[in-house]
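For this depiction, one protein chain was excluded, whereas all remaining protein chains were kept in their positions.
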Amino acid sequence: MPTPLSRLLPLLLPVGLLACNPWENLPDQDWYWMDGPLWDPSSAVAATDGVYIALPHAGALARVKDDGTFDVVDLDGAEVVRMVATPDASQVIVWDRWRVCEDPEAEKVEDCDEEELSWSYELSVVQDGAVQVVTEIPPHLNRLAFSPDGGTAVAYLDFESADDVPVDGVVDLTQVAFVDLGSGAVQSLSVGFSANNVLFSLDGSRAVVLSRSQVVVVDLATFEKTVTYPLTLDADQQVDPNGAALTPDGRYALITIEGSKDLYKLDLDVEAIDIISLEGAPATLSVNNDQDKSLLVYGSLAQVDVLEHEYFGIQSVELDEPCTAVLETATTALLYNDQARTHDVYELDFATLEPVEYVMANPVQSMELTASGRYAVAVLAPEYGSSGNDLDDYQDNRYGLGVIDLQEDDDVSLVLEAQPVGAAVVEDESGSFALLLLEGLDSLLKVDLSNPSVPAVVELVEAPTGIGALPDGRFYITHDAALGLVSFLDPATDTLTSTAGFGAVDLQGDDELPRLAGEE
Amino acid sequence: MLTGLFPMSLFTLALLAAPATAADHELSLELGGFGTMDERFDMFRQSPMVGTLGLRGAVALHDNVAIVLGVHHGAWGSSVEVDGEGSEYDDDEYYYYYSYEDEGDADFQAAYRGNQVLVGPKVDVRIVDAFRPYATVQAALFTGTVRLDDDPDHDDNENQLKATALQPGGVAALGFDLVPLRPRQPLRFGTHLELGYGLTAATGFQAKPPGGGEKVEIARFGFGGFYMRWGVGAYF
Partner (left out) sequence: MTRQLLALLALATTVACSADMSLYKGADDSDGSWADGGSTDGQGDGAAADGGATAPEDEDSFFSLAPAATTAYVFVANPDRDTVTRVAVPSLAVITTEVGDHPIAVATTSDYTKAVTFNEGDDSVSVIDAETLAVSDVAVRANMNAMAMSPDGRFVICWHDQDVDEEESSEGGAQSFNEVSVVDTEALTHAPLVVGFNPRAVQFSADSSLAVVVSDAYLAVVDLSAEELSPERIAVSDDLVDPPEAEEVLLTPDGRFAFVRQFGATELVVVDLAEQVVDHVAVGSNPTDLDLLPDGQRAVAVARDSHELWIYDLADPFADAQVVDMPDTETLGSVLMSPDGSRGLLYSTASGVSHYASWELESDEITVRALVKPVQSMGISPTGETALVFHPKDNGVDVDPTSPFYDQWALSMIDLTDDFFSNPLRLPAEPSGYANSADGNQGFFIMEEVPYLEVLHYESLLYDEIELASAPIHVGVLPESTLAWVSQDHPLGRMSFFDPATEVLQTITGFELNSGIEH
């Protein structure tokens, strides 16, 4: 006959197990500080085969997949400096580096004298989780521009985004490098000081490299300079291009100059230069391929200039407030100011050149158009210190979301609970939506742009830190999780899958010198 | 702890079954310490030595020789902050400073629970009945589990990583038994203390990612350094 005790025993076991959940009772006697971060959400690059994320602490690169798994890309001991996806997202270009010691006896970094320790750099083309091609480019070149077919990239130095300019002996600041992404072959060329922008001809046969006071056209078949256009004939004058675009026919390169009212028009076919005088130094030059026109907006002038591409005549349209940014559709343009504390957003119809004004509740921090061009979604920044009634103050002091229905000429400014850490727009058969991530909130707000007041909530596994688009129309969300956590969202079904743990890779890796000197 | 109990239970049975000889059998409760020279263990405990609690048994084989078996257990853990997330070390000023808004928030918990099994001969010298210095060399086998959790307040977070590994090693020590009661009494109580040096291999801890896939190494360290045991127990 079973005793009461024997009856209780089967129950005691699970209770006991519950009481002994090891994750609940982790020993915690100390604090520890670690060089990190373990993973860098801001480095995430979406490719067709996953999201590539740098692991700075481990000096590794992880490919995070939407099936919950991840793998580590073998960079042969190198650590990621920066990454960028090719335009078709089939490959990821990785700038990576590894420690080198001049002392051949040293096996670990700590064994090497500081004076003998240096970095070696390379460029790796990663596809399907593996390095396909490795090539060397001058380490100070930190930005790539891709040819239209994606087969060639031009590496140049973007000094504004550079944390550091690695100097190994000498650095040629007039240099760019042309990289064949298929073979890894590199051709360096001196094109002028501070080359910071590259355009490609429509057929991809030429690259137009902009540098201080000159523009160089390079034949991509031979990598030879074919034409050099001077932007000044005075050696004492510095002319720094700060914006450039090709006209839709690819014949003309339009170049704006830092702090100048001149718009340079380079005829790439006839090889001639013309300067168009503007009324101010433009903040943005935007070419509309459908309209075959360009728009110029000025931070200090309340007007937008419409430049046609036949005779390059300018038509000026007055605005109430200056604008600094442009979004374009096939028939209209949206103008707004993301630098000043103005509230106006203008819709400019190319047919009538009559601006329609929308006034947001707060200054626009960023703006995005839906694919159809019907809706514009703006993140509104708080405007502290404003005076007004209590409700005005309430709205002014908070982040907001502006939704503009360009078809109905209607707009609404919503108040957000917290600062957005990520925003994206998506449009499908079910409608147009804004996906919002707010700081500290473990949920994603899916705002129906046709009825923005009542957003749907998608619960997240952890608080988010950012959102990005995947090539297939889905989104990835990075989370505030030290050991690594990325979610994949299908906006059509609002389903989420997560992949975690990749931040712990090589948490206590050795600081062995990955490649001995001479074995690179 | 449970894993260590089994060999200890067997040893106790052996002890009880063994015939009495001139040397003493022993069963003691011990406090121990093992060195943590490996800097990588700092993530769990920043201390040159960690303490353990366990049992030791000895089976006398000869007047001066016994086989000792010790099983110890310890658990250590830290709240880990990753640089850039709330604290920074100022190289020029040589101090840590907090970002106040993150003060108190760890990025993840790192914990290690381990059992140490040591077995080996002990050779003593009888100075007087009550005092017997000895030397011992023991093989060691550490079994430990590393756990990382970046959201310890919740049970269901994705990032609960667990990895287990065996770490073989050994110790060498000098010690003494102090058994103050008169000899030839069937049961006496005494104490022992041994000090020496121990070392285990540095082993990688491979964890299976939460979503599956191949295991990844989340920790790698070994033990080594100063070794001590102090116990009180029964000698018979």
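Read from first to last, the chains carry the letters A and B; within each, the first residue is number 1.
Definition applied: a contact is a pair of C-beta atoms (placed from the backbone, for glycine too) under 8 Å apart; a residue touches a chain by one contact, two chains touch by 3 or more.
What you see is a predicted model, and the numbers here were worked out from it, not measured in a lab.
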Mind giving the shown chains that are in contact with the missing chain?
A
Of A:I273, A:A340 or A:A469, the residue touching the omitted chain is A:I273
From the list A:P87, A:P104, A:P148 or A:P230, which touches the chain that is not on show?
A:P230
Note that chain A touches the absent chain at residues 226-234, 262, 264, 267, 270-277, 311, 313
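Just so it is clear, only the chains that are shown with their structure count from here on.
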Need the CA-centroid distance for the pair chain A / chain B, whole Å please.
50
Residue numbers of chain A touching chain B in their complex, please.
21-24, 26-38, 57, 67-72, 461-462, 481-485, 498-510
Quick check: in the complex, which residue numbers of chain B touch chain A?
40, 42-47, 75-85, 87, 89, 96, 106-113, 145, 147-152, 155, 157-161, 207, 209-214, 216-221
